[in-house]
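The complex appears here without one of its protein chains, the remainder shown in place.
Lettered A, B and C in written order, each chain numbered from 1.
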Amino acid sequence: MTHKTIKVLYFAALREALGTPGETVELPDGCTTLANVRSLIAGRGGDWDKLAQMKNLRAAINQRMADPGATVADGDEVAFFPPVTGG
Amino acid sequence: MTHKTIKVLYFAALREALGTPGETVELPDGCTTLANVRSLIAGRGGDWDKLAQMKNLRAAINQRMADPGATVADGDEVAFFPPVTGG
Amino acid sequence: MSVSVREADFDIGAEIDALLAGRTDVGAVATFTGLVRDMNDGSGVHAMTLEHYPGMTEAALEDIVVEAKSRWDILAVRVIHRVGLLQPADRIVLVIVAGSHRGEAFAACEFIMDYLKTRAPFWKREDTPDGSRWVDARDTDDSAARRWD
Partner (left out) sequence: MSVSVREADFDIGAEIDALLAGRTDVGAVATFTGLVRDMNDGSGVHAMTLEHYPGMTEAALEDIVVEAKSRWDILAVRVIHRVGLLQPADRIVLVIVAGSHRGEAFAACEFIMDYLKTRAPFWKREDTPDGSRWVDARDTDDSAARRWD
């Protein structure tokens, strides 16, 4: 079977901590939820661990807010970011 | 003793019903409250009785909302009017 | 002068700018504008005349602003109420409240409108196809004002 490929975006303090606004990520078998994706990326170690450490992390799939258990599909746009502070 | 003289104003539907925007009224002894003044004027009969008949009548003394039991003093400006409908 | 009662129309943007001029401590501005609707209580409204009690209207509005400032931590208030002959879509009343934060600004603005509706001596007479009629006070306005007691 072919692996799923997703786009991952980072914003605000998280973008600064990770040093990049985003990347393309290939998901191994079994990496099916937002929580799985977060662990996968944080597991690279170094600065990437900040993704695991950030409190109150928020996430979106295809530009809609999503919970950690939400399913990630091939071609999805996933975003991780701190709590929002607009208005 | 001298009698008290007050200015009395009428507004909106009450002004139309009474046919006048206001008048000067001399108060007999014992006519000391807003309720007394209302009864005094309504007691003239004819159209003046509308002052007694109007439901939810509101009143002010010297341009401040006042209750029926409020005391009226010589030289006061008293006003009677329907519930307000601004805004 | 935070309160005006007058025949002339107002410019909402210009009034906000004047209230905020030179300030950098305002984080929140809530406004309310009341307009003449072409329908009320099931009848078409061609025009409206606003009668008032000169002198008492200004005093009543100033009392309401003082009360709002005592209840909420707000920085500046402006109230304008028009009188005289108005047409549908004409502006009737403007309330602007500036504060540090939005909660206080919203609450004070709504409070001022609720109290104005039940305590400021204005009366509306509408011209409809069936003739001229005085607008009845609404029970909902009384209950809205009582929320703040």
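As a convention for this text, contacts are C-beta pairs under 8 Å (C-beta built on N, C-alpha and C of every residue); 3 or more make two chains touch, one makes a residue touch a chain.
Please read all numbers here as calculations on a predicted model, not as lab measurements.
**Student:** If you put the missing chain back into the full complex, which of the shown chains would it touch?
**Tutor:** Answer for the hidden chain's contacts among shown chains: A, C.
**Student:** Taking the full complex into account, what residues of chain A touch the chain not shown?
**Tutor:** Chain A touches the chain not shown through residues 9, 11-13, 56, 60, 63-65, 79, 81-87.
**Student:** Determine and list the chain C residues touching the chain excluded from the picture.
**Tutor:** 11-14, 16, 20, 23-39, 88-89, 100, 102-103, 105-106, 109-110, 113, 140, 144
The working rule: only the chains that are shown with their structure count from here on.
**Student:** How many angstrom lie between the centres of chain B and chain C, each centre taken as the mean Cα position?
**Tutor:** Centre separation, chain B to chain C: 27 Å.
**Student:** CA centre of chain A versus CA centre of chain C: separation in Å?
**Tutor:** Centre separation, chain A to chain C: 49 Å.
**Student:** Among the residues of chain A, pick out those that touch two or more other chains and give their numbers.
**Tutor:** Where chain A is concerned, no single residue meets two or more other chains.
**Student:** Would you give the residues of chain C that are in contact with at least 2 other chains, written as numbers and ranges?
**Tutor:** none
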